[in-house]
Every structure is written in C-alpha cells, then in structure tokens.
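Selected chains from the complex are presented in situ; the others are not included.
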Amino acid sequence: MSEVSYETVMLEEPTLPKPRYLFVGLPDAGLVGQIAAEYLIRETRMAEVAHFYLQKLSPTIVQVSGGLAKPPIRLYYSQNMLVFNSWVAIPPALATDVAELVCSLATKFDVYALISVTGIPVPNRLDLERLGVYWITSNEELAKETEKMSLAPRFDEGYIAGPYAPILLESKRRGLRNLVVTVESFLDLPDPEASAAAIEVVSKFTGFSVSTDNLLKEAEAIRARIRGLMEETKKNISGRAGPTTYA
Amino acid sequence: MSEVSYETVMLEEPTLPKPRYLFVGLPDAGLVGQIAAEYLIRETRMAEVAHFYLQKLSPTIVQVSGGLAKPPIRLYYSQNMLVFNSWVAIPPALATDVAELVCSLATKFDVYALISVTGIPVPNRLDLERLGVYWITSNEELAKETEKMSLAPRFDEGYIAGPYAPILLESKRRGLRNLVVTVESFLDLPDPEASAAAIEVVSKFTGFSVSTDNLLKEAEAIRARIRGLMEETKKNISGRAGPTTYA
Amino acid sequence: MSEVSYETVMLEEPTLPKPRYLFVGLPDAGLVGQIAAEYLIRETRMAEVAHFYLQKLSPTIVQVSGGLAKPPIRLYYSQNMLVFNSWVAIPPALATDVAELVCSLATKFDVYALISVTGIPVPNRLDLERLGVYWITSNEELAKETEKMSLAPRFDEGYIAGPYAPILLESKRRGLRNLVVTVESFLDLPDPEASAAAIEVVSKFTGFSVSTDNLLKEAEAIRARIRGLMEETKKNISGRAGPTTYA
C-alpha cells in the first residue's frame, strides 16, 4: 500500500516448474522462519536469484561471505521453490515495505502460494516433546485445500502481529494465496527444532524434497551462530502483541 | 478533515429497510462500545459487509478466525442496523482517519443516524446496582427527538475525548446525526454489563430487536477473552482527559 | 505566517457598532484570560457567532452543553465586543495557527483592537490585596493612546511567552492593534479575582458595560469547575519562560 523504495539486482533468471512457491524467511520469534529459510538455501544448494537494496533499511548492514560483501536481503531457488531471506532484523517501520516487495515477487514469478513460517512463543516450550503446528490462510479457497491435505490443525482464533502480518494482509488484499505455518517455539532463543517441524509441513504442502536431519544435528551450532541476529530481533518483538489465543 | 487512506473491500451489498442506523464499536473505556458491537454481530448472526485496510494502522495486526486471516476492522449488518467494529485498539493518531471512514460510510449507506456507545469511568462502579445512562447528540434536532423519546437523561455539561470524539465532531461538521450513548462503567476492566445497559437504550431508539440475556450470561467469558484488547486500549486511555462533569 | 488549517462555521452574522473589539480568551497562567472571556459570554448573554474546527487540534475534545456537542473553540458577541474563547488548552505547536485565526477574525470583523488578558504569576499572590495590572501594546500609536487613558501603568521591560505571544507578534507584523492586559496572578490555580481586575481595565478601554460582581461571588465555584482545564494547561506552562521583569 505504501510507496516502496528498493532496488532489485537480478543475478540469474530462475527456471522453476509449476506450481511454484515463495518461502519467506524473516527474523521473528525464535527465528523459526529465518532458520528454516537459511537451511533450505544451504541444504539444497540453492542458486542466488536476486539482491535487494532497501533504501530505508538504516543503519546499513552488509553481510560478508567468503570475503565478498552482499546486501543482507536476497532471493534464492531450487526445485519448485523460491526462498526470500533476510539476514538482518526488519525494523517494524519497514515491515510494510518488505510486504510490498515480497508480494510483488510472488506476482512476478507467478507463484501458486506464498509460504510463511512463524513461531508462536509458548512459556512451556522446554517441556514440549512434540511441537504444535497450526496453519492460517489468506483466503477460503486455500483454507479448504489445506484442510483437505490434513497437514496440521488450523489456527482457530487469535491475532498475528510481527513481520509476517503485513505480508498476510497484503496477500489477502491482492488476492494472493498465503499459507502461514505457525509452530510452538521459544520467544527469544533461536529454535531450529521448531524450524524443522515447520519444514516437514511445508515439504508436504509443496512437494519440495528436503530432509531436516542435518538441521536437527546442527541445532546447537546454529543457535550459537545466530545469537547476534536474535538479539537484534528481540528489540522488535518485545512489547508486541503476539497471537493471544489458538486452537 | 485530514487526508484519509484506507481501502474498502465490499463483500456483499447489504439490503436494509429505512430508517437505517450505523452502530460504531471502537475499543475505549471498559470496551463498552466494542463489546456491544461484537455482541450484536454474533447474537443476531450479522452478515459481513466490508473489510477495511487502513494504511497507517501500524504495526499491522491480523485477526484470525477459523484459520482464516481477516483485517481487524470490518462492517456487518442485520435488520435495519450496520455495525462497524474494530477488533484492535485505535492509536490516537489514527482516530480522525477512522472518523472520516465512519462518516463516509454513514453517507454511503444513507443512514438516519450514527450510534456510538462509550463508557464513562466512575470510581464507584462496583457499588452501582443500576448504571446511569446519558445521551449526547451532534445537533439540536436530534437532541429534541431524543428528549421526546425519554430514553435516558441527557449528558449535561462536560467533555468527551477518545475515539468517539472525532466521530462526534466530524458528524456535526458534516451535518450528520450522531447519537452518543454514555454509560457508567469501569475504566480498564471490560464491562459487558455496561454494554448491555447501552444496548437496551439503542434498541429502543432504533427498533432493532435483540435480547441482552446472553450478553449478561457470558459476561465472565467475554471479560477473559477480551483481556488482551483491554491491555492495548489502556495505553491509549491512560492520561486522557475523560468526561469531567455530567448530569 | 505558517499554513493554517481550520474550518469556520458561521452561525450568525453579528451586528456591532464601531469601534469594535475582539477579546481573546485562551487558557494560560491562572486561566485569567479564559475565565474573563467565559464570564463575559455568560454574564452578558452573548450570542454564538461561529464554531472553529482546527484540524491539527489532537486529541479531539468535544465540549458538551445541555446534551449538545460543540467544538471547544467558539466566537461570541454582544454590544461592541466579540469574544474568541477556547474551552481547551492550546498545545504550543498550535499556538501560531491560533494566532493566524485570531488575527484573520480581527480583520474580517474590522475591529479597532484585539484585547488579550494574561496572568503574570507572582510568588506572593496570596498576600496581595490589590493586584498589579500593566499593559503592553503592539505599536506606538496604541501605546500613546493607552497611556493617555491612564488605565494602568505600562509593562516596562521583559518578555512574554505562551499562547498570547504569537498573537501579539502576528498583530504587530500585520499592523493590527493589540492591547495586552497583564495582571498579577497565581500560576496554576484558576484566578477569577485576577480576571475581574483585568475586566475592569478592559471595560474602561472599550466602553463595554459589565459588572464583575458575579464573577467575584462565583469565584469559588469557578475554581472548582475549571480544575480540569487548569491541569491540561499546566502541562503547557511548566518549564516555559514567563515574563522575567516588569514595572
């Protein structure tokens, strides 16, 4: 809805079979979606599709990989899946700009559905052996389809805030399909186990082939590596109204 | 008066007999108006008329109902009544935008009068057996008419602030009829009993048929369910000048 | 000087003999000017001339009188005097907008002079039997005239801040006559006695006929009724540089 100001630098024209999906990885509670996105990129050796330069993303943070500087928001793909991932926390003031960008990409690449993965912080997370997974959709058609697939129970009543909320609302406004997979998670500890649970559901929904074995094996290392991003993200989460009721 | 920026998505063209009324439910002291609006919607199984996307409503909050995402400000109707309800607190900075939107809807649907319901916090609320109800109108013609109906005594001298104030002022400026029903209530505890008292008066004024029995029965459950919204709303209320004198 | 945004709704075309005066009542130290203005309106049963809708006056506050909603800034008149009065505190950020509006009204109604009344807080106010009154003018011509009338001594050296300051400066810039009557007063207690002392001087200057007897009789009741407005006004006064030297 608002005026967007970013520049897209295309590195490669991706070739994906249909139906295609756009997986969105943004730092949020437990970094559940971001860890999932980064894992998909590494594990399936995705190709770099585009770099995004967001004018208002201040202060500027540059990611360095193998001595090479890169803007921290990038697009990747393999098989039938595009992955949009941010290696930096999205300030709340930029969340609607990012939602615009993500929805534009969904249209540009003619994807069947946007897929978001977000954590629902639960106080008893440590005691949970099996993490509850629930879905939300942007429209009734996708809700029916998801219900038929028996992937997970639906998120019944409540609210969604955070960086995935404007994407969900903007998808609905534009008539795009957006499947939001919510997983019980820690609030401000990186939660790779929650990411794994979400990937299982996403994999079933999209047919994208990936094993979460390595994600679970490397959980400890990921938690350590991603601590800085969790700190930055915490500043945006704290004091925010999370989902208040579900299932 | 200010430049409004929202998008309306119409779901259904409502058919209402005349004279029509537009009931406005916004989170304010005791959530009196919001609880009343939501009760009317549920109890009389109102049909969904429109969704509103407010650009400046930040951070974005999405309401989820039965797994389906919805923008949290929506319009409903049944019989001769439209109900505009917000499931999220309105930041003071957006109150005039919402007033614009509400007054535009009153004109669009050619309603006879806007109806607002708001709580007047009283310190001795717990001791009151019967809650005082008082009315305010946007113009003399409606004041005379209301006086004749002997619905309740008038609000004599004082001030009105909060989300209903810009609607009242904008109605006056545009020459629209706005009946404000004020009820003695709690400040920051959801007050379904106050909502019930207001609905009785509104029902007499509009001829809209509804029983408040279920509202009083479910009062405890409503108080529990709506706690999160009350918390958000408290932030806007605190430090605000409420009505200072009345009756 | 700045871009003004308000809407004026005229209720009646006033008929005043010349020379006409525009009395300005704005909440400031001791509410001296505001109490004086409201007293003139009530005591001489002034007619309502216009309502003003100020776009930027946020949060919106609506005044209710006899069940009827009114914008809290209005224009009245009787005999040769227009009275502009605000029933709400003017945020400092709006003071220049109000100055524009007031000076435009002075031109529109072709008044001979604007008349402001403001309190000069003195620490020993309680001990004063007779309150010092001093005048300031926007130009030399009016200064000479005022001096000749021996109404009161002049305010010799110092500064004026608060809501009357931009009116005084804007009057000077536009070449309008502005008489400022300053009275020793309380800082943050409503001071009807100071208002009465000012009205005596204003009455002599303009020939406007009014007795201050009732104002002095009702002093206690006024102090009680106007407490809320004093609280709001205090927020704007505190920390402000008041007149630093005088007489």
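Labels for the chains are A, B and C, by order of writing; each one numbers its residues from 1.
In the analysis below, a residue touches a chain if its C-beta (ideal position, glycine included) is under 8 Å from a C-beta of that chain, and two chains touch if they have at least 3 such contacts.
The shown structure was predicted, so the numbers you read here are calculated from the model rather than taken from an experiment.
Asker: Tell me how many copies the full complex contains, given that 3 of them appear here.
Answerer: The complete complex, not just the displayed part, contains 5 copies.
The rule is simple: only the chains that are shown with their structure count from here on.
Asker: Average the C-alpha coordinates of each chain, average all protein C-alpha coordinates together, and give the chain whose average is closest to the overall one.
Answerer: Of all chains shown, the one whose C-alpha centroid lies nearest the global centroid is B.
Asker: At what distance in angstrom does the C-alpha mean of subunit C lie from that of subunit B?
Answerer: From the centre of subunit B to the centre of subunit C is 37 Å.
Asker: Would you pick out the residues of subunit A that each touch at least 2 other chains?
Answerer: As it turns out, subunit A has no residue touching two or more other chains.
Asker: Touching subunit C in the complex: which residues of subunit B?
Answerer: Touching subunit C from subunit B are residues 1-2, 92-93, 95-96, 99, 134-140, 143, 146-147, 154-162, 165-166, 168-169, 172-173, 178, 180, 240-241, 243-245.
Asker: Applying the document's contact rule, which stretches of subunit B touch subunit A when the two form their complex?
Answerer: 5, 7, 9, 53, 55, 58-72, 87-88, 225, 228, 232
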